[in-house]
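One chain of protein is taken out of this complex; the other chains stay put.
So, chain A:
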Amino acid sequence: MTINLTLLVLMGVMLAVGIYLMLERSLTRVVLGIILLSNGVNLLLLQTGGRAGRAPLVQDGIDAQEYFDPLPQALLLTAIVIAFALVAFMLALIYRSWVLARQDEVTDDEEDRRVAQAVGAYDPEEDAEVDTETSEFSDPSPDSASDLPPVISPAEHFRGHNDEPEEDR
């Protein structure tokens, strides 16, 4: 099977950048990562058809080898549609998360932290709240920092959340 090197390299770059972005804590970057990743996979599907050929419309006197394999394109179209729906849904989730919590990142699970504390597995070095901006893309200027939720110590963190009526206490 012949493979187009340019597409191959492009796919590799898209997958690598996509995975890198997905590992970020900020949800917007996660979505960008998902978009890149899904398109990288789409490129992979496209390449499984082998080298480029004639459009698969049957004509007399043309050898079967000369047509392009149409199946990967059918798979690809389906995959694009699915990825599109998922990205739209993710954007809605992120918007909702922003409206509710004013936070564009994955928050910790309260119950997880409560259990960790209850069984004495809490280690301040390991489990302390990380500074909210963990990305090197951040803008260190003071105005943007004031938008972020203040960095609180873990003890305060628990106390703050246990006051909520929803929390079991």
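By definition in this document, a residue touches a chain if its C-beta (ideal position, glycine included) is under 8 Å from a C-beta of that chain, and two chains touch if they have at least 3 such contacts; residues count from 1.
Heads up, the rule we're going with is that contacts and distances are computed from a predicted model.
In the listed set "NADH-quinone oxidoreductase subunit K", "Multicomponent Na+:H+ antiporter subunit D", "Peptide/nickel transport system permease protein" or "Response regulator", the entry agreeing with the UniProt name of the missing subunit chain is "Multicomponent Na+:H+ antiporter subunit D".
Among the residues A:9, A:62 or A:85, only A:85 touches the chain that is left out of the figure.
Where chain A meets the chain that is not shown, the touching residues are 1, 22, 27, 30, 34, 37-38, 41, 44-45, 47-48, 71-72, 75, 78-79, 82, 85-86, 89-90, 93-94, 96-97, 100-101, 106-107, 109, 111-112, 115, 118-119, 166, 168-169.
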